Each structure stands twice: as structure tokens, then as C-alpha cells.
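Missing here is one protein chain; the remaining ones are kept as they sit in the complex.
Take a look at subunit A:
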Amino acid sequence: MNALAQLYNEHPKPILFTSAVALRLLLAIAFPALPDLLTLRAEISTPVNSFKRLQEGLFLYERGLDPYDGGIFYQAPLLLPLFSLLPSPATFFGRIVSVALYTVLDVLSADCLYEIAASGVAGVSSVYASPRRKDGWKPVSVAAVYLFNPFTLLTCLARPTTVFTTCFILLSIRQATQAKANATAFALAIASYSSLHPLLLLPPIGLLCYDQSCKAPQQPSKDGGRSGKQATTSTTKPTPLSFTTIFLTPFLLTLLLLLTLSRLLLPSSTFLSTLYLTPLSLPDLTPNPGLWWYFFTEMFDAFRAFFLGVFWLHMLAYSAPFTIRLRKQPLAAIVAMQGVLAIFQPYANVGDVGAWLAATCLMSHLFPITSTHRYPFPALAALLYASLLGPAFHHLWLYAGSGNANFFYAISLVWALALLILETDFVYACLRDEWEVERPGVKGRVARQV
């Protein structure tokens, strides 16, 4: 036991990643029916990320037909050549290969989280240093929360394509912590290309990248002297405007490149409308754990466009305010925005929630605030209830036939409520941390929000 603990303390990362890979592959090998069963779960696979629909698109693509003609496939075209290289997942070998691919993605994401946590941007930005920054978790714990989180684990086995998006978002954040504007923009462009909503992460991730590029020159060499320091600051610190240009140009160029590549692969450009209008206009109302589908099944057609606008505007409305209000802690702004996307996106799935919950652990130095002043335990308990009751009600509605759609939607409301409580607790903790720096006397007091 002690020898194991020592071994773990000496090489945490390799051991963690190896055990995560082993667990995923073992589950796929020991329970061969499990991946396909999970692929069919409405909680994990939505119309825009389902692995089964990807197979349908792949079938059409491999026969030289337009994969978007069938009205089933809504996913990014560049996934098709990638997956056509893999053996068919209908066979045992092909299934293991596809699970292995997603395992690699999960490990890459976990590695990104590790690096982000290790970079220390959570507690320190160019304009702010949290007094609690030393209380954060070890980077390896954050990676462990991602890898062993049941939501991520199940998602890995179910293989929805949003895992690619998550991986590229985390990669983009990781590049931002190193102030690499081009790489950040590149990764984020891939994420936005594959699903639309990561576009909303552009402001906070841009801010983080900008913040890091401001911070980078502030560790001058001793011999530089006063004038030298001033010179470096003035030459390397970009102005917000110039940074925006530096950041947006590669972003747009990458996006353009990806879209051109996609057009070259496919016989027509219908993919553009299918890929980007699907989340915008919600043509497929297959149930998912999000808040949209039930609302729009009940909607009269005359109001549809209006409410689509309202729902999207609502999601849109968080991006800039979070970036402005949490400008001192750009990573917090990103995580908060990720949470909003995980809860409010049109085709919500538990994989995004798992990734977001792991990302909140990046700001783990703020957790003592939440547990003292807010309700994380009841919220997590409600999350547990909802994740058990959700499949039960789905079963009662669609298989047993003794329930109805209201059962499942009611529980997805509880699910969203629990997530929202976690989200508000998170934002509260970020703001309170800043507030306590401004006014040290309030530390530990009960605050009344008005």
C-alpha cells in the first residue's frame, strides 16, 4: 500500500494516464455490448454528436454520396475521412480501435487540464493574484477528476464526436496559458468548426491569451536595468486592438481553410447549412438532457423563430459579461462560459457537463469559499439524483410506456437546476475572492447579496 502510494507520488502522471487507459479498454473488452448500448443513450448521444449517425454519414460518404442528403447526419465533414481510415466499429476489433481513439482524446484533454493547472494561471493573472492561490489542488488531481469522472468515462465509451470539440477547447486554453496566440486561435477555430458554440468562448480565451502575453515580459532579467525593462514592456506588450487582430486573423484563416477543405471533400456545399443551421434552427427534437427540445416540441410554428432567437440570445448574452466582469481571472471566465454552454446549449449532453465539472476543478483554490458560503453538496446530491432518475424516467416513457415526456423533461429541469446552482456558486466564489482582496475585513463573514 505504502509502496504503491510512493510510486504514485513519484510518477503521478504516467500512472494516472495508464490506469485511465486501462480502465477504458478493459471496460470495452470485458463488456463488448456496453459501447453500443451507451451510443444509443439519449443523455450522451444527441443528433449533432451521435456516433451512430456518424456511421450513417460515413456509409454515404464512402459510396461517394453527399452524407448530408440523408437528413440524419449533422456533424463536421472532416470527421469523415478520419473515421473512414478506421476499421468498421461493427466488429469487435473496430470497436476497440474506436474506443482507443477516444481514449487518446481523453488522455490529451486530461493532459491539457494538467498543464493548465500546472501553469498557475488560475490564481495569478497579470493584474490579480488570489490570496488563496496556494490552496489549489495538485494538477494531477484535476486530471484525475476528468479521467475518472463517470460522465467522461461513459462518454468515452459512447464515442460522441463532441469529445473532439472538448479536446480542442482544452488544447486552446492550454495554448492560451502559454500566450501562444496563433496556436490558441488555431485550436479554437477547429473546435468552432466542428460545433458552433465554442465561438462563444472566443472572448474569454482571447482575454486569457492576451493576459498571458501581458504577463510574459514582466519577469525581466536582472541586468536589463530600468530602461531595458521599459523597452521590453513597450515592445512586446501588445495593445488590445493589435492583439485582437493578431488573434482573430489566424482564427478566421483556419476556419476558412477548414471550410475549404470540407468543400473539396464533398460533392456540394450543403454541409454548411446542415452543420451550422442545425444548432441554430433545431430541426431534430430528439430528447436530450438539455432544456430546448421539449420547449420546441410544444411550440406553435409562428413563435418558433422568435424563441430560437431568444434562446440563442440568452446563451450569447453571457459571453461578453463574463469576460468583462471576471477580467481579473480570465480562466474563471472561460470555465464559467463553458458551464453556460454545457447547461444551455441546444443539444446538451453529459459529456460536456463532465468536461466542465473537471474544468471547474482548475479553480479549486476557490472551493473553500463555496463550501463555506454556498451549497455545493446539496447541488451535487441533486445531480446524483437527477443522473439516476433521468435514465429511469426515460425508460418509463419510451420503453415501459407507463410514463410520458413530462417525466423526462422534469428530471432534466432538475439536472439543469443542479448544474446552475454549481455554476452560480462558482461565479460567486470567483467574485468573492476578488471582493475579499479589496476588503479584507469581510473574510469569513456572511454576505447578503442584493
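We take it that contacts are C-beta pairs under 8 Å (C-beta built on N, C-alpha and C of every residue); 3 or more make two chains touch, one makes a residue touch a chain; residues count from 1.
Please note the rule applied: contacts and distances are computed from a predicted model.
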Chain not displayed: protein name in its UniProt record ("Glycosylphosphatidylinositol:protein transamidase, GAA1 component", "Replication factor C subunit 5", "N(6)-L-threonylcarbamoyladenine synthase" or "EKC/KEOPS complex subunit CGI121"): "Glycosylphosphatidylinositol:protein transamidase, GAA1 component"
Positions on subunit A contacted by the hidden chain, ascending: 131, 368, 371-373, 377-378, 381, 384-385, 388-389, 392-393, 395-396, 399-403, 407, 437, 439-441, 443-450
